[in-house]
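I am attaching a structure below and will ask some questions about it afterwards.
And then subunit A:
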Amino acid sequence: QEPIKVKIGILNDRSGLYSDLSGEGSVIAARMAVEDFKSINSTIEVEVVSADHQNKPDVASSIARQWYDLDGVDVIMDLPTSSAALAVSEITREKNKIVIVSGGGTSDLTGSKCSPNTIHWAYDTWSLGNGTATALMNKGDDSWFFLTADYAFGHALERDTAAIVKENGGKLAGSVHHPFPGTDFSSFLLQAQASGAKVIGLANSAADTTGAIKQAREFGIIEGGQKIASLLLFISELHALGLEAGQGLIVTDAFYWDANEGTRKWSKRFGEKMNGAMPTMAQAGIYSGLMHYLKAVAAINNKDSLPVMAQMKATPTDDVLFGKGRIREDGRKIHDMYVFQVKTPSESKYPWDYYNTLATIPAEKAFRPMTDGNCFLVKL
Partner candidate 1 sequence: MQFSSSKTEKSVPGDEVILTASDLTMEFKGFVAVNKVNLSIRTGSIHALIGPNGAGKTTCFNLLTKFLTPTHGKIIFKGKDITTKSPADVARLKLVRSFQISSVFPNLTALENVRIALQRTRGDSFDFWRSQKIIAGFDDRARVLLAEVGLLQLEGVIAADLSYGRKRALEIATTLALDPEMLLLDEPMAGLGQEDVERIAALIKRVSVNRTILMVEHNLSVVASLSDCITVLARGGVLAEGDYATVSKNPSVVEAYIGAGHA
Partner candidate 2 sequence: MTDINSKSTSVQNPTLGMQPHHAIIFLSLLGLGLVGPFLLYPVFLMKVMCFALFACAFNLLLGFTGLLSFGHAAYFGIASYIAAHAVKVWGVSPELGILLGVASAAMLGLVIGSLAIRRQGIYFAMVTLAFAQMVYFFSLQAPFTGGEDGIQAIPRGNLFGLISLRSDFMLYFVVLGITLGGILAIYRIIHSPFGQVLKAIRENETRAISLGYDVNRYKLMTYVLSAAIAGLAGSTKALVLQLASLVDVHWSMSGEVVLMTLIGGMGTVFGPILGAAVVVTMQNYLATFGAWVIVIQGCIFVLTVMLFREGIIGLVAKWIKKPL
Partner candidate 3 sequence: MRDAELATYSPPVAKEALLRVRDLQGWYGESHVLHGIDFGVQPGEVVTLLGRNGAGKTTTLKAIMGLLGKRSGSVVFEGQETIGLPARAIARAGIAFCPEERGIFSSLNVQENLLLPPQVKPGGLTLERIFQLFPNLKERASSQGTKLSGGEQQMLAIGRILRTGAKTLLLDEPTEGLAPVIIQQIGRTIEQLKNEGFTIVLVEQNFRFASTVADRHYIVEQGKVIDMIPNNQMDANIDKLHAYLGV
């Protein structure tokens, strides 16, 4: 019998702001999945290609089109930057292929803009906000001030988090929308400080987040007693920021390399190819998402999108990286989420030893209930 040939396109940021959290690491994670899958099943030939979408939705959609139309790509993965993820999700639906997003974060991908061809892996804005907000609210940190990047992703992150704060009886002390990208946050931080809120929620990403954290420390805001909750902070960014500045932060993450024996073993393998860098949740999501996809193709011996999607949603997931989980009707992959506190430099014993676990949020509670998402795929 002819082997099935599938082509995977890793479309992410290879040179910009998000290249460290996705970039080459995502391609390596995909290659590892291909390798590991081959050792259990050799009936499928997998080819991995990759490209740089420069975080621009138009570049992303051009490449996606060309990949689907011309190059025979079956699945596109990663897609950091929500706008690029949404754009590719639309095209994938039109071309009836499959997209597995692990880099982009907007919860709209499985909400109002959901699609039968889209799976959202690792994390989304709702789950980040939910994790951090719930953990902090439980500790009595119930008044919040948001420092939000003035773009769609920032707004979504603020919206999802604020909803949870309010739901739990918390108070919103205010918010400020800073231009994206920004360099100086001192003015906004001072406004946050003046608001007297217990928590300053950073609803932004990458350099904006690390810049705001650094400057919060410079202005003594953290020493002043206010907590900084960086709603989205990849471990690669924490690494660049350093523990000196990052200590004490509360972050929500879907994956931590040092969680258990399985994750450690896999991450060491990954690190060998990446100059010692540990994988982010986006990169880990590529591995487990691709494994799940390949298993589904092998199981039905067919790579047509709709049957494969059906098979993927029907089969529960269980892998070394994300543990047990499943894919819901709306395309949301659910699994446990973790709330971490960043260690102090003295607590950190070895490279990349960064997190103390504060809470584990069980899969069923970690993501937005399907009924709240307004996804047309969900039959009410």
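As a working rule, a contact is a pair of C-beta atoms (placed from the backbone, for glycine too) under 8 Å apart; a residue touches a chain by one contact, two chains touch by 3 or more; residues count from 1.
Regarding selection, all candidates are chains of the complex that A comes from, given by their letters.
Because the structure is predicted, anything quoted here is derived from the model rather than measured.
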Subunit A: touching candidate in this complex (1, 2 or 3): 2
Subunit A - residues contacting candidate 2, complex: 14-15, 19, 50-54, 56-59, 61-63, 65-66, 69-70, 82-83, 86-87, 90-91, 94, 106, 150-153, 155, 180
